[in-house]
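Here is the structure we will look at, set down as structure tokens.
Every protein chain but one is kept in place in this view of the complex.
Chain naming follows the written order as A and B, and within any one chain the residues start at number 1.
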Amino acid sequence: MKHVSDYRDAELVKGLLQELHETMTKPWVVMEICGGQTHAFVRHGIDQLLPEQLTLVHGPGCPVCVTPLELIDKAIAIASRREVIFTSYGDMLRVPGTARDLFSVRAEGGDVRVVYSPLDAVQIARDNPDREVVFFAIGFETTAPANAMSVVQAKALGVDNFSLLVSQVRVPPAMHAILGSEGNRVQGFLAAGHVCSVMGYWEYPPIAEQYGVPMSVTGFEPLDLVQGLLDVVWMLEQGEIAVRNAYARAVTFEGNKPAQKLLADTYETCDRAWRGIGVIPESGWRLKPDYAAFDAEKRFDVGAIQSRESEICIAGEILQGKKVPTQCPAFGTTCTPEHPLGATMVSSEGACAAYYRYRRSPASLSRSGMTHENGRD
Amino acid sequence: MCLGIPGKVIETYEQDGLLMGKVDFGGAVRESCLVYTPDIQLGEYVIVHVGFAISKLSEKEAQETLEALRAVYILEDEIGPEEA
Partner (left out) sequence: MEGPVCPVPLQHEEKIVIGHGSGGRMTARLIANRFFPAFENDALAQGDDAAVVGMAGEGRLAVSTDAHVVTPLFFPGGDIGSLAVCGTVNDLAMVGAQPRWLTASFILEEGLPIAQLEAIVESMRTSALEAGVSIIAGDTKVTEHGKVDGMFISTAGVGWVPAGRDIRGSGAQPGDVVLLSGTLGDHGIAVLAARGEMDFEVELESDIAPLNTMVEGMLLASHSGVHVLRDPTRGGLATTLNEIAGQSGVTIRLNESAMPVRPAVNAACEMLGFDPLYVANEGKLTAIVAPGDVDSILAAMRSSPYGVDACVIGRVEEGHAQVIMDTAIGGTRIVDMLAGEMLPRIC
């Protein structure tokens, strides 16, 4: 398709890669913070074609991976109720809670349904007035306008048997948490293209300034990804601190105003726990008081939830870019997509799953730039 | 958070008070909510994520970026690589 294949033009990508190789004179560590970009890098094999000295690390850009364990367990408890039709994006069904996942709830007779759009969940509520329909509203800013519209519509249409289980997270606070953490080695950032389609990128220059980290708003096709890296590396080499937009066809500085307005009307910021990382202040959104009646956590009393993570899983360190999956002793052995220990192995764009799917053999792992040790710069 | 793909708006209509449209992703057509791209015209492209258009795709920007890249990188054996 026209606006996709152009950005997979092999000749152009190779030309840009060559430029990247020639531009780098020192080692640099660059982080991308979008699960979709992690997936794309590995799926197209771009990570293997990068300069040896460029260390690409993956941030906590997978909303599936960072949804707190307690919330997964709550989702499972709610979904297990007879009166509930639990609706969710497909990614969430296999994420392990303490004891099981939403898939197994379905296998045991629970009514768990995958929806493509949050509006489908509202329709299910309209079609089933005698049931309670809960929608698992996960995501970053990209997904927030869609999630929020579901509850706005439900309220407007008087669909009272609908509620949201909210797990919205925001990128800028996560960037602060990573860049401000002790031992941070990230020197450049690829800003997530579709998050910026919604929010614009006006939030990033202050962050770039504060930490001295240049950034490029980056898309998702091979050409976009290499272009973003080239931008950041060039700025690093020049000592320039700025935020560039390498995804101008879909991102403006201001972002999507109608979407931002609806978000401001529906959500308010709150602290949020990120699975594997901990609480990041102001890093989430919750429903405003006007919509409290549609908050599934308030509507359903699911009792005391005792959540317990696997002791072996190092997803937190991976999400912070401090380790790569191949450094985990359980990777590929006790932890695989078929029996995952943590969320990063389950979600198809979690770093561990991406590595497992695309990089597993030792030969290809050593060829890829992703086995570089920590702290080597 | 990220799976947004470009599609062409081929029809618009209102449903339950929301601006909706049929979007063609290059052979697969799906209904998408256009409330966040209220000024979109038929024939224009949008980026769609979970059934919602989150941004218009600027063909002008797309064209300019590609042309600029091609000018630099396709001719590199004749001119030599330039700084981005």
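Just so it is clear, a contact is a pair of C-beta atoms (placed from the backbone, for glycine too) under 8 Å apart; a residue touches a chain by one contact, two chains touch by 3 or more.
Keep in mind the model is a prediction, meaning the values are calculated, not measured.
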Option from A:A77, A:V114, A:C270 or A:A293 whose C-beta touches the chain left out: A:V114
Sole residue of A:G110, A:P222 or A:G342 that reaches the chain not shown, by the stated touch rule: A:P222
Missing-partner contacts on subunit A, residue numbers: 1, 4, 8, 10, 13-14, 34-36, 39, 42-49, 62-64, 89-91, 93-94, 114, 116, 120, 139, 143, 222, 337-338, 347-349, 356-361, 364, 367
Absent chain, residues of subunit B that touch it: 1-3, 5, 7, 24-31, 48-50
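Following the convention adopted for this analysis, only the chains that are shown with their structure count from here on.
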Distance between chain centroids, defined by C-alpha means - subunit A, subunit B (Å): 22
Subunit B residues within the subunit A interface of the complex: 1-6, 16-18, 25-27, 33, 35-38, 45, 47, 49-52, 54-55, 57-59, 61-62, 65-66, 69-70, 72-74, 76, 81, 83-84
List of subunit A residues in touch with subunit B within their complex: 1-4, 6, 11-12, 15-16, 18-19, 22-23, 34-37, 61-63, 89, 116-120, 139-143, 145-146, 149, 153, 156-157, 192-195, 197-198, 220, 223, 227, 230-231, 234, 248-251, 256, 258-259, 262, 349
